[in-house]
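A single protein chain has been removed from this complex, and every other one stays in its place.
Order of writing sets the chain letters: A, B and C. Residues in each chain are counted from 1.
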Amino acid sequence: MIVVMKTAATKNEIAAIMSRVEEAGCKVHPIHGEDRTVIGVIGDGTSIDRYQIGRMRGVETVVPISKPYKSASREFHPESTVIQVRGVQIGGPDLAIMAGPCSVEGRTHLIETAIACKEAGAQILRGGAFKPRTSPYSFQGLGEEGLRYLAEAREATGMPIITEVMEPGLVPLVAQYADILQIGTRNMQNYALLNAAGKSGMPVLLKRGMSATIEEWLLAAEYILSQHNNQVMLCERGIRTFSKETRNTFDINAIPVAKQLSHLPIIADPSHGTGKWEYVGPVAKAAIAAGADGVIVEVHPQPDQAWSDGRQSLKPEKFAELVQQMKVIAQVVDRNVPEQPEPSDMWQVVMGR
Amino acid sequence: MIVVMKTAATKNEIAAIMSRVEEAGCKVHPIHGEDRTVIGVIGDGTSIDRYQIGRMRGVETVVPISKPYKSASREFHPESTVIQVRGVQIGGPDLAIMAGPCSVEGRTHLIETAIACKEAGAQILRGGAFKPRTSPYSFQGLGEEGLRYLAEAREATGMPIITEVMEPGLVPLVAQYADILQIGTRNMQNYALLNAAGKSGMPVLLKRGMSATIEEWLLAAEYILSQHNNQVMLCERGIRTFSKETRNTFDINAIPVAKQLSHLPIIADPSHGTGKWEYVGPVAKAAIAAGADGVIVEVHPQPDQAWSDGRQSLKPEKFAELVQQMKVIAQVVDRNVPEQPEPSDMWQVVMGR
Amino acid sequence: MIVVMKTAATKNEIAAIMSRVEEAGCKVHPIHGEDRTVIGVIGDGTSIDRYQIGRMRGVETVVPISKPYKSASREFHPESTVIQVRGVQIGGPDLAIMAGPCSVEGRTHLIETAIACKEAGAQILRGGAFKPRTSPYSFQGLGEEGLRYLAEAREATGMPIITEVMEPGLVPLVAQYADILQIGTRNMQNYALLNAAGKSGMPVLLKRGMSATIEEWLLAAEYILSQHNNQVMLCERGIRTFSKETRNTFDINAIPVAKQLSHLPIIADPSHGTGKWEYVGPVAKAAIAAGADGVIVEVHPQPDQAWSDGRQSLKPEKFAELVQQMKVIAQVVDRNVPEQPEPSDMWQVVMGR
Partner (left out) sequence: MIVVMKTAATKNEIAAIMSRVEEAGCKVHPIHGEDRTVIGVIGDGTSIDRYQIGRMRGVETVVPISKPYKSASREFHPESTVIQVRGVQIGGPDLAIMAGPCSVEGRTHLIETAIACKEAGAQILRGGAFKPRTSPYSFQGLGEEGLRYLAEAREATGMPIITEVMEPGLVPLVAQYADILQIGTRNMQNYALLNAAGKSGMPVLLKRGMSATIEEWLLAAEYILSQHNNQVMLCERGIRTFSKETRNTFDINAIPVAKQLSHLPIIADPSHGTGKWEYVGPVAKAAIAAGADGVIVEVHPQPDQAWSDGRQSLKPEKFAELVQQMKVIAQVVDRNVPEQPEPSDMWQVVMGR
């Protein structure tokens, strides 16, 4: 770290900083400039609290130099992480395409939607069984019943499933059904949940907090990684800004930035990132063009009947068209969209078709 | 709610909206303007999802009219809520002054700080035993040991104590020691925690989320209130903006706005709201002048030795001066700062003074 | 507009609103709901100031229904505007690719850069002669000398030129040299400048203000359009948010939103939108994938020698690669990147090559 002294700092104040740093086992390296002194600190930054130093007399500000995250950092782990989920790769040369309804609304409805998503080109099925809702009076999800339907939809389609978990106590239950645990934007800094998800050993998709910097997002990932679980994928889902024309502002810059700073895969959520179905396609394509490792898209056969977030759900046919377009863009960023297998016989059994 | 149709909406599209609304048991009231039709919807808004309507053909946008919160709303509960905690009133004519260290650092340290706070004019003692930290490598609090010290400090000083709880599973433990449960900014939408705090029946201080609108904040309060716990106080602690000169931007407007929209008491946290001790006094005074029901301030006898957030902690003598200044300002907003009793004999026993 | 009354509004207060609206020649349409009354106002909204109504007794809020801009609105002008500049089309099936140095630094330097840009695939040359700088001590541009070099570079390459104008008094001078006037982000609401640019009758590229909503941006365009100048193109260049990892946050959502709300072409500026050259390519590709009509990119042969903004400038070879990638993406959005002609003999004359 670099300690910037005030122009009016006294010799004694400078000396006090230097002893404090040295007591902590670090080396100091003062630079006496024309206006002021600046003190370089060499050594293990974790032994000194920069806020404490910042509080000492004569100090103007303290500039951290090392990144506060290690396990999530590409600097220390140059190789990109690739996560394997039931044969689907996330973070490798194939784009990961996740789709499904916002909420699980019923058994038949989910399985039909899952099949439609698969036919359109999805590899992973999303669907909410536990729903975080701003109002206590809104529909809160089907709970374990929803998880069971998700498991059935997996069986029917072969697609691994991702679903949200909202409290540490429910991690074991959700982990019993899901292939990927999703941690939502409101819970990005719910540390008990991050620790529980880390301990589960399961793949985790960590949504960026509504107003989290990329550094805070990577530090939240670090909570999971520090539990010796390195199957973490990041998900950009829009940030909160002054802009009022869309529900959130999808931070397209975050994609190349996160890819540069971290080795973790990054998935784009254009549905929450925009909040209106008309903009989902353009922003999904943009995310792939910017280098995202995949997308997670809300798809609903009848969006105007959806129990939640219908405003931002695509119809399956629109989604299918989008997958074809992403396939073209993928070439430019050295990615593929893997071909989907033929629908299995089992589907017909399940669906009675 | 008001459904605004596109200028190009067809008669059929308008008719479809109207049947959908009527099916839900609401009345429709179309207004055919020069450019477009607007449909007023009368009835219990909770039976219709405005996002579903917004998704229907021909709809440009849907404007909600009723506030989504009821229990937190002053419109439905015009009387200001007053919370009683061991003889201290919050939300009544007296200002509530809460002070103490960011983290509980040890028994003696805490009791000394508590006494200093009381002597300076505080009525409630704050102190963190479980600390939410952005980095998994930072000090996470003393845990239950910290709670025990808080209880001892209460015994020594007579001051009720407030401390943070971070996960639903720990609510019973924290409730055993604390007088007021604090829910932090990162957990404002941790619904399991809100529900658990609500069920505890204890007074809860709910910090505003870093990027929460006032509506979202009141909806979070609504989660607690909907558990039949009406002892909720709001805490403005600064929001996240583009501004980089302070850690957060204290939203002074939020104080009169929240007082107008809600009957719940509102407490200001100028320590987190600014992040630098030099600005704590000015912003604390500002909050009182704007109508806050009290303040919560970080006080530490040696801020440059604090285990967390020393940068924003006041020394007891500065805090004492601030209390005197708030006393003058209180007159202008029809408030009092209650006199503190003389230090009890017990203090001398406890402290060996 | 819709006037939402308070639940406690009296009959007299409601009657007062209604007479006020009728006096202004509009029709009223009251809806008496369960909790409150809502008054629909039909007629020419410009004759009533909604802020005045909002101030009247018993009013909770006023919701505007009509868009405040007309000439910029797609609702009233469904056809996309196509602007022709010396044979280059902006807003039509071809993508418009603008490139060049941030500042004009000298005659030879500019012409060399222009040729490199053209060879890489640019159709329009950008370059700043008058530079808006945050500090009065920074380089402020070569002024008219810079304009002359731009004109020479146009002659050498055949590319039309775009350059910024910063004050109304300089519009005639800049218009003498430039093909497109650029209005910068800091001047988006410099109304005297907007009016002067409008009156010039020249094509104008209007950058979005750093914290302008899309509505405010279109209203700024409306100032130019209201001078009977319909050659306006919008430019998204990043907005200001809490995010600190990039200089600005490129608002990718703004592209489909602005295309939907307005018939004006929209150009993306990924150089300012990110502030770091590494991110320019990803965000440029993203913008095309999201439906932008073109890009404006800072290109400099030796970015680490640039007199301004070198941090965000691409080298010509990187830019050439980017153009090839945009060509592939263009297919997905039904666009072309037009082929560049062979370098003319004239270049060799000019450059002495």
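Quick note on the criterion: contacts are C-beta pairs under 8 Å (C-beta built on N, C-alpha and C of every residue); 3 or more make two chains touch, one makes a residue touch a chain.
The shown structure was predicted, so the numbers you read here are calculated from the model rather than taken from an experiment.
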Residue in contact with the excluded chain [from C:Asp35, C:Glu119, C:Glu216 or C:Glu321]: C:Glu216
From C:Gly54, C:Gly106 or C:Pro338, residue that would touch the chain that is not displayed: C:Gly54
Which residue of A:Gly40, A:Gly92 or A:Gly169 touches the chain not shown here: A:Gly40
In chain A, positions touching the absent partner: 2, 4, 6-8, 29, 31-36, 38, 40, 42-44, 63, 65-66, 75, 211, 240-242, 244
Sites on chain B contacted by the missing partner chain, in the whole complex: 211, 213-215, 238-239, 241-246, 249-257, 260-261, 273-274, 278-279, 282-283, 285-291, 325, 328-329, 331-333
Missing-chain contacts mapped onto chain C: 46, 49, 51-56, 68-69, 132-137, 166-169, 186-187, 189-193, 209-211, 216, 219, 222-223, 226, 240, 277, 303-311, 313
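The rule is short, and it goes like this: only the chains that are shown with their structure count from here on.
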Numbering shared by both copies at the chain C-chain B contact, with half separating same from different: same
Angle of the C-alpha superposing rotation, chain A to chain C, to the nearest 5 degrees: 180
Distance from chain C to chain A - Cα centre to Cα centre, in angstrom: 31
Interface hub residues of chain C, defined as touching at least two other chains: 211, 241-242, 244
